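Complex shown without one protein chain; remaining protein chains in place.
And now, subunit A:
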Amino acid sequence: MGKMILDGEIVDNGWQRFEPGQLEEDGQSLPENQPVIVPLAYWQAHRDTLLEREAPVGVCLEPGEEPADLAADLPHLPLVAIHFPAFKDGRGYSYARELRSRYRFTGEVRAVGDVLQDQLFYMHRVGFNAFEVRADRDIHEALENGLRPFSVTYQGDVHDPRPIYRRRQELEQA
């Protein structure tokens, strides 16, 4: 079982994630008692069956698949993963932000794929709380140095939507 970062701690990754097309191609069925993360298309095709499962189901969005495609289902989902095929593809940042700010999604938002130390801070600010750091990298160093390189942020974010001047102003007035 791989390790991952969840809410600022290193934990075992108990979820099994399936790539788009993987379940269909392998003719595989989902492991019954394990939490799984399925592709959006699979979720859409098997929604009713999946909702009846006892073990939790999460959905993974690929770039180009927006939270809007999943909006109605969000109340049923404990987890939404966002896949970064390459860390340079920044669409997932807007998706995470939308999940949190627009759809008020309170479950786990997990970054999967090309997830590296130097992007964790931004990812955390836009709403990710779980990170499957790429397996060939030191997850301890990523946690230690990647999540909080800055104590100062100008803009608001999903944790505190106020820009710095509002935060300071309210601090002074308090």
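One rule holds for everything that comes next: a contact is a pair of C-beta atoms (placed from the backbone, for glycine too) under 8 Å apart; a residue touches a chain by one contact, two chains touch by 3 or more; residues count from 1.
We adopt the following convention: contacts and distances are computed from a predicted model.
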{"item": "Which of \"Urea ABC transporter permease\", \"Germination protein YpeB\", \"Sulfite reductase\" or \"Glutathione S-transferase\" matches, in UniProt, the chain that is not displayed", "value": "\"Sulfite reductase\""}
{"item": "Touch with the omitted chain, as defined above, among A:11, A:51, A:72 or A:164", "value": "A:164"}
{"item": "Residues of subunit A in contact with the chain not shown", "value": "63, 66, 87-91, 93-95, 97, 101-102, 116, 118-119, 121-123, 125-126, 145, 149-157, 161-166, 168-169"}
